[in-house]
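As you look at this complex, bear in mind that one protein chain is not there, while each of the others sits in place.
Here is subunit A:
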Amino acid sequence: MVISNKALRFIIATFVICLPFTSMANPEKDTTTVQTEVTHEVTEASHEAHAEPTDVKSKVKAFIKHHVLDSHEFSFFQDDETGVHYGFPLPIIIWDNGFQIFSSSKFEHGEAVAESNGNFYKINHHDGKIYKTDAAGTITEDEATGFPKNERPLDLSITKTVFSILLAALLMFFIFISLAKSYTKNNGIASGIGRIFEPIVLYVRDEIAIPNIGEKHYKKYMSYLLTIFFFVLFLNIFGLMPFGINVTGNLTITFSLAILTFLITNFTANKNYWGHIFWMPGVPKVMRIVLAPIELLGVFIKPFSLMIRLYANIFAGHIVLMSIIGLMFIFKSWLGSSLSFGLSFALSLLEILVAFLQAYIFTMLSALYFGGAVEEHHHEEAHH
């Protein structure tokens, strides 16, 4: 096997480039990130509305909660003493009697009221969502539920999650276009970064698609399986990088992915598949009536379990990893810190395995469901 020197150099270079990012726990020295310093003027009113947590434990909790939720800006870290945030704002797009487009820096990290064409908006501190307010930025909360009663405009903003998805899409686009092009340029041999991805593409085809769907039908599902595999894989890996991205650990994202699998399964299914659900062949007549509702329920449980599995794995991984890093700040002793460092390092390695495994499982189970949907009518004849 020939290993290209170029690809190897690229991996090493990427590794070296990523090294400074690992100094997240030591923020003062981080100079590589793009820094947009926005001095924030803390008004008295907003300070009273949500008292900043003071002790370390609740600070760590607040940070973890902030990390796993979507947000309207990228925030790498913040300096508590000066109150300066390091990160960059993202565009806000709101449909409220016409598009209102402005930068999220107007919110000043959720502290200020943003004004656009005479409308006032504020980010609610509890759920991170944008609400329409008056000029003073008052959010009235329902006593019973605790949810704000203010009107919520249709929010189409480029949030952290949307930004990461676009980034992953762009990355996939460039990698696989260059892989496809390199075949024509290089007499059918992949070159450059494609050499890393060619075996993975072939693996998805030979080990996931063909055994589960079958030689006859696998081709029409290949594009979806490859897309979902690399999409989940890239976003899982993004989540492990210290940019504070948590996309696949977001229930709405995994819900959309599972819905896609559900729709494709049921719209490409043949009559044999529906026959197995509503009138199971090869079992007594009474059992068929009992089995039909169970099988019908199974149709919905399958994508539901896909959704929960991916979400829970990534979400739990992020929380555990961040809690262990957070122990460093709670213990404040050399023993606790070194223990927490070692643990979080080992856990990060485990999370890389989980990132690959969950991408594989999602693709694998999708392929399994597609295989069930297009399976030919053959084994019943043997029974009768």
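We take it that a residue touches a chain if its C-beta (ideal position, glycine included) is under 8 Å from a C-beta of that chain, and two chains touch if they have at least 3 such contacts; residues count from 1.
In this section, contacts and distances are computed from a predicted model.
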- line: From the options "ATP synthase subunit c", "ATP-binding cassette, subfamily B", "ABC transporter permease" or "Biotin/lipoyl-containing protein", the chain left out of the display has the UniProt protein name "ATP synthase subunit c"
Query: Taking the entire complex into account, which one of A:69, A:162, A:320 or A:368 touches the absent chain?
result: A:368
- request: Among A:252, A:305 or A:333, choose the residue that contacts the chain missing from this document, as touch is defined above.
  value: A:305
Query: For subunit A, which residues touch the unseen chain?
result: 207, 211, 304-306, 308-309, 312-313, 357, 360-361, 364-365, 368
